[in-house]
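Please find one structure pasted underneath; my questions will follow.
With one protein chain held back, the other chains of the complex are shown just where they sit.
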Amino acid sequence: MNTVKQKKNKKKSIWLDVWRRLRKNKMAVGGLVIIILLFLTAIFADWIAPYSYESQDLLNMFQTPSFEHWFGTDEFGRDIFSRIVYGSRISLEVGFIAVGISLIIGGSIGAIAGYYGGRLENLLMRCMDVLLAIPEILLAIAIVAALGPSIANLMIAVGISSIPGYARLVRASVMSIREQEFIEAARAAGSSDFRIIVKHILPNCMAPIIVQATIGVAIAILTAAGLSFIGLGIQPPTPEWGSMLSGGRSYIRDYPHMTLFPGIAMMVTILALNLLGDGLRDALDPKLKN
Amino acid sequence: MLKYFARRILMLIPVILGVAFIVFFLLYITPGDPARIILGDQATEESVLQLREEMGLNDPFFVRFGKYAYNLVVNQDVGKSYVTKRPVWDEIMTVFPATLKLAGSSILLALLIGIPIGIISAIKQYSIFDNVTMLFALIGISMPVFWLGLLLILLFSVKLGWLPSSGYTTLNAMILPAVALGAQSIAIITRMTRSSMLEVIRMDYIRMARSKGQDENKVVFKHALGNALIPIITIAGLQFGRLLGGAVLTESIFSIPGIGRLMVESIKMRDFPVVQGGVLFVAISFSLVNLLVDLLYAYVDPRIKSQYK
Amino acid sequence: MRKKISIFLVGVLLLVTALTGCSSAKPEAASGAESTNGSEAASGAETTPAAPAKDTLIVATGYDAKSLDPHATNDVASSNIMEQIYDTLVVLNSSNEVVGSLAEKFEVIDELTYKFYLKKGVKFHNGEELKAADVAYTFKRATSPIGGSIAHIVGDIDPEGLEIVDDYTIIVRIKTPNSAFLPSLTHKGGGVILNEKAVEAAGDAYAMNPVGTGPFKFESWAKGDQIVLTRFDEYYGEKPSFSKMVIRAIPEATNRTIELESGGVDIAYDIATNDITRIEENKDLKIIRKMANSTTYFAFNTLKAPFDDIKVRQAIEYAIDTETIVQAVWRGVGAPAVGPVPPNIKYFNNALGKPTYDVEKAKALLVEAGYPDGFTAKIWTNDKKARIDMCTIIQNQLAEIGIKTEIQVLEWGAYLEGIKNGDHEMFMVGWSTQTPDPDMSLYGPFHSSQKGKNNFSYYDNPKVDALLEEGRKLADSKERQAIYEELQTIIREEAPWIVMENSETVVGVRSNIEGFDPSPFGYHVLYNVTIK
Partner (left out) sequence: MAEKHLLEIKNLTIHYQTDYGTVHAVEGFNLEVGNGETLGLVGETGAGKTTTAFGIMQLLPEPAGKVVAGEIYFRGENLLGKSKTEMKKILGKQIAMIFQDPMTSLNPVMTVGAQIEEMIKLHEPGTKEEIKEKAKKMLEVVGIPAVRQDEYPHQFSGGMKQRVVIAIALSCNPMLLIADEPTTALDVTIQAQVLDLMKKLKDDFKTSMIMITHDLGVVAEICDKVAIMYGGKVVEYATKESLYTKPYHPYTVGLFNSIPDLDSEQDRLNVIDGLPPDPTDMPSGCSFHPRCPHKMPICSQKSPSKVVVGSEHHVYCYLYEQEGAL
C-alpha cells in the first residue's frame, strides 16, 4: 500500500471538502467575491479609476456626487471615487503585509515555543505576555512614532503589535500535534527539527491559522486606518481610506459624502474579510456548525 | 486560592518590567528632543541644553532605564511629567475616570445587549432573528469605530440635535461615545454568547436536563447559560481590558480626555514619563482585569476553583 | 447557578455605576451653572438663552493649557488662561503703545536700565499684597533655568541687576540694549508677575495652583476637559460683570461649532472656515474676526543644493500661486502674506506686495540655475491639516515646473529634530510674533546665530545680521523703521522663505455676548466681556 500517496490524497480531499462546505455558505462566498473584486480593483486601478488619485482641480472642490465624479470631489477637487479605487491598493497591501509580518514572526515564535517546550517556551511566551499587555493600538502608535511615518513603518507597527496573538495560536496548535505518532515517526526517521516543524507540524495546524489570518487582515486594515485617522503613518497625497476619512471629517456637516464613501469602502472590505473568515472557520471545523 | 493570586501578582512584576523596557526603548529611539518641545520652538539653545542635562537626557540608555526601573520597583515611583511637572500618577488619575466611565458603560451596554440577544439567537438558530442578528453583529465588528462615531455625531448631534457631540460629564454626553465604542463589543459578545450557547446546548447534560422533563427556559438559563458564561466572561474581560487602553479613537472623536488621548498627546509632546507611566498603568489594569476574570471563573466554574486549592 | 449569574451582573453594574458616579461628581458640580444652557441644548430649542441672570461664561478652545506656571510653558492655550489670571507690569494700549498696568508708571533711565513704580494695594489671589520683592522674585525665576521656555522673551533681563528701591519701586536692568524689551514685558507668560509665597509654597504643584493678581482666580482644572475660574473680588481694577468662567478644551473644530450652536458654549475659538457662513446665518450667533500676528511660510534649507541657489528659491516662489492656495485652503479666512513681518506689527512693509505667480518666469529661472528639467525634493510639514493641505497643492504646482516632491508629515518632535540636524530640504511651518515688535518677527528666524534653533532655513547673510543687531539697539524712530523695512525687502528678495499666509483669528460668539475683542496674539481677554 502506498501510504504517502494515500495521505496526500486524503489531504487533498480535506481541502476539497473545505471548499465544498465553503461554497455552500452564501455569505462566505459573497465575502470571497468582494475580496476578489477588491484585488482586481487594486491591480487594475489604473484602468478603473477615471482620474488620477492626486490630480487636483481647485475650481471644482467639494463637488457632490455626479455623473462626472461618482463619489464627488474632495477639498482639492480630487475625484473621490478614483482615490477610493487606488486606496484599495494601500489597504490590501497594509492588511496582508502586516499580517504576513506578524504571522512569520509570531508563527516562528509560537512554533519554536510549542515544539521545544521547556525553558525556551517559557521565555518566549513571557515575552509575548509583555507585548500582549500593551493594547495593540497604543503599541502601534508608539512604534510608528519611533520609526517615523511611512506606509512601510505602518505595516511594521501593525504587524508587530499583533505578533503575540499568532504566537499563542501556533504554539497551541503545535503542542496539540507535537505528540502525535506521525511526528514521532518522522523524528525516529531522523528528520531535523526544522524539517519536522515545517513539513509535518505546520501543515497540520493550518486551519486555525488561516481563519485567524483572514480575520487578522481585517483587523490590520482597521488598525492602520485608525492610525492614519489620527494622523500617524500615511503621507499625503496617498489615498488611504482612513486618512481620507480624517480629511473629510472637518467637512462632515457640509459635505458628508467625503466621509461616507471611504467609510463604506472600509466597512465593506472588512465585512467581506470577516464573512470569509467566519465561513472558513465553519468549513474547516464543521462540527461547530451542527 | 490566596496563594495562587499572590503568585499571579508576583508574576506581574517581570511583565511590568518588560513593558517598561519596551516602552522605554521605543521612546528612546523616537526622534525629537523632549527638552526642545517642552521649551517651545522659540526657546534658546542654552535653555534647551540646560534642561536636557537637568532631565538626565544625556545619560546613556541603560543608565536611564536602570534609574527608571529602580525607581519603579523600589519606590513604586513613575516620575513626574516633563510638561506639567506633576507626578505622572496624578496625571493618569485625572484622566482615568473618563476612560473608566467610557469603557465601563460600553462593556455594560455590551453585556446587557449582547448576552440576551446571543441567547435568543442560539436558541432560535437559523431563524430570521438569528440571521439578521448575526448580520448586524458582523457589521458591528466591521464598522470602524471612528467612522461610526462620525456618523453618530452627524445624525444625533448635527441633524437631530438630540445629543452633545463632545464631553463626558453628563449622561447625555456619554451616550454617543458609549454606543460608538460599545458597538464592536456588543457584536463580539453577541457572537460569543451565541456560539458558546450553541456549543453548550449540544452537550449531553443539556439533553439530560431535558430528559428530566425540565422546563425549556430553565434548561437554557439554569443549565446552558451557567456553562456558556465562562467564555463570555473571558471575552468580556478581554474587551474591557482593551477598552481601557485602546479607546484612543473614540476619545479623540468625542473630545473625551481619557488615557488614550493622554498617551497620544504625551507621545507628541515627548512627555516620556507620562507615556511610560500611562502604558504601564494600562498594562497593569489589563493584567488585573485578567486576574479578575480568572477569579470570576473560579466563582462560576467549580472545576477551576478546585485547581486553585 | 442562576443566582450566581445575577450576582455577577449586578456586581458589574454596581462597579461601573459606582466608579462613574464618583468620578462624575466633581466635574458636574463644576459645570452646574451651565445647566440651564445644557437643558436647552438637549431640547434643541433655538430660542434665546433663558435667564438674564446668566453668570457664567463658557468658552470653547481647541487645546487645553499645558501649565499655568507662566515660566514653565509658552503656548497660546496656556497664555489664554493666564491672561485672565495674571497681570503684567505694562500692557499695550489700543494704538500698540506700551502703558502701565501693575506698574503705575515707568521710566527708561538709560538703554539698559528701567524703573517701575508699582500700584499700591494690588492683591494677589492668596491675599498677599503686590510688592517689589515679588517682581524681583518673578524675574529672577523667569531668567533661571525654570524659565527656559520664555528665555527668548525675557532672557535679556540681568538677574543680578534687579534692584528693589522700596516696596513699590524696582529697577530692572537688561544685559544688552534692546528696544523690544518693554513690549516683551507685555507677554502673557514671560511678563506676568507671580507671588513669591504662593510659588514657593506650591512647589512643583504650582502649575496647577496658579496665583495671580488678575480679575479671575483659579478654581479647578479637569485636565484635557475644562478649567474653571471664579471672579476675584479684591481685584484692583474694574470687576468683571460675571462671576464664573469655564474654558473647555474641544479639539475638534466641528464640535466647537456644534456646541456653540446648541448653546453649550458662549464663545468658540478657531472656527473652521466652512462653519463661518453657518454661524453668520444663525441669528443667535455672530462671527468676530481679526488678523493674527503669525505667518505661515514655505522655506528652504539654504545649506543644501539646489536651495543654496537664490535663483532656485526665486523660481519656486514664482511657481507657487499663493493667492490660489490661501483661497483654496482657507477660503476667505486670513490673507496671502506680504513679508515676514505681520501686518499688525509696526514697520510692516506693505510696499513689497504679494509674491507673484509666473510659471514661465519660474521655468526660466530654473534654466538659469542649471535645472532645466527640475529635480526631486522632500517637503516637510507637521500634522496641522491646513499646512498639509497647502503642501499638497504646492506639490502639484511645483510639478508644473518639473520639480517632483514627496510630502512627509512629521510629528512636531521629529520635525524639530530633523531641522536641528539639517535633514530637511523644503518645509512648511509658521512663526508667530509673540511680542509687538518686528525684532520678534525677524531676529529668531533670520539671524545667523539662530541657525538650526529658530532660523530653520539656516539663512546666513552678514548684512541681515548687522541690520538686525542695529535694529535691536535703536529706539523707535524713522531710522529704525528704515532698517526693518530694508530687512523685509532683502528677505523677500533672497527668498529663504516664501511667505504664504497671515492667519486670521475667527471666533464664534453667541449674540448675547458683548465686548469680546480677540487679540492678534491668540490669547484673548475674556474678563471684560458682558453677558446680556
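Residue numbering begins at 1 within each chain, and the chains themselves are lettered A, B and C in the order written.
Here is the rule we use: a contact is a pair of C-beta atoms (placed from the backbone, for glycine too) under 8 Å apart; a residue touches a chain by one contact, two chains touch by 3 or more.
Computed from a predicted model, the values in this text were never measured in an experiment.
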Sole contact to the chain not displayed, among B:227, B:250, B:266 or B:287: B:227
Selected from B:125, B:172, B:195 or B:234 as touching the chain missing from the view: B:125
Omitted-chain footprint on chain B covers residues 125-126, 202-205, 207-216, 223, 226-227, 300-303, 306
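Please note the rule applied: only the chains that are shown with their structure count from here on.
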Contact counts by the stated rule: is the higher one at B-C or A-B? B-C
Intercentroid distance (Cα basis), chain B paired with chain A, Å: 22
Quick check: what residues of chain C touch more than one other chain, meaning two or more? 252, 254, 411, 414
For chain A, residues contacting two or more additional chains: 145, 148, 249, 252-253
Chain A-touching residues of chain C, taken from the complex the two chains share: 252-254, 257, 272, 274-275, 278, 324, 328, 383, 385, 388-389, 391-393, 395-396, 406-411, 414
Partner chain A, residues of chain B touching it in the complex: 14-15, 18-19, 22-23, 26-27, 29-31, 138-139, 141-147, 150-151, 153-154, 158, 195, 198-199, 241-242, 244-246, 248-249, 252, 260, 263-264, 267-268, 275, 279, 282-284, 286-287
Please output the residues of chain B touching chain C within their complex, sorted ascending. 30-48, 50-51, 54, 80, 83-86, 91, 94-95, 97-98, 100-101, 104-105, 107-108, 111, 153, 157-158, 160-170, 172, 221-223, 225-226, 229, 233, 252-255, 257-258, 261-262, 265, 267-270, 296, 299-300
